[in-house]
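The complex is shown incomplete by one protein chain, all other protein chains being positioned as in the whole.
For chain A:
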Amino acid sequence: MQKTYYDPADLKKFGKISEWNQELGDKFFDYYSKVFEEGHLTAREKSLIALAVAHTEQCPYCIDAYTKDGLQRGITKEEMMEALHVGAAIKSGATLVHGVQMMNKVNKLEM
């Protein structure tokens, strides 16, 4: 058994998930590649969204993959960091907006 939960080499094996369920695996990978095709959004924009979400999901595999993808597309590190702040702003916003719930509850319970 490996000693750590994450191994960078596992990313290369992602495709193997289909081996234990070919049909659903195929459907997933078809869907996945379709999503990233050039559409109303450019493939470049999608790559930046993926990078931001990879961070909010804190998925090391996705961070590895979409950092490299961004470099391949000529995306600069400044653009990448800006995308991350969008993710981070939504994350912190999502935390703080729940403060309203807290405030509602306090207001209801306190005399």
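The criterion applied here is as follows: a contact is a pair of C-beta atoms (placed from the backbone, for glycine too) under 8 Å apart; a residue touches a chain by one contact, two chains touch by 3 or more; residues count from 1.
Criterion: contacts and distances are computed from a predicted model.
Chemist: Out of "Radical SAM/Cys-rich domain-containing protein", "XRE family transcriptional regulator", "Peptide ABC transporter permease" or "Sulfite/nitrite reductase", what name does the UniProt record list for the absent chain?
Modeler: "Radical SAM/Cys-rich domain-containing protein"
Chemist: Which of A:Lys16, A:Arg73 or A:His98 sits in contact with the chain that's absent?
Modeler: With A:Lys16, A:Arg73 or A:His98 as choices, the missing chain is touched by A:Arg73.
Chemist: Among A:Ala43, A:Ala88 or A:Met103, exactly one should touch the missing chain; which is it?
Modeler: A:Ala43
Chemist: Which chain A residues would touch the chain omitted from the figure, given the whole complex?
Modeler: Chain A touches the missing chain through residues 12, 42-44, 68, 71-74, 76-78.
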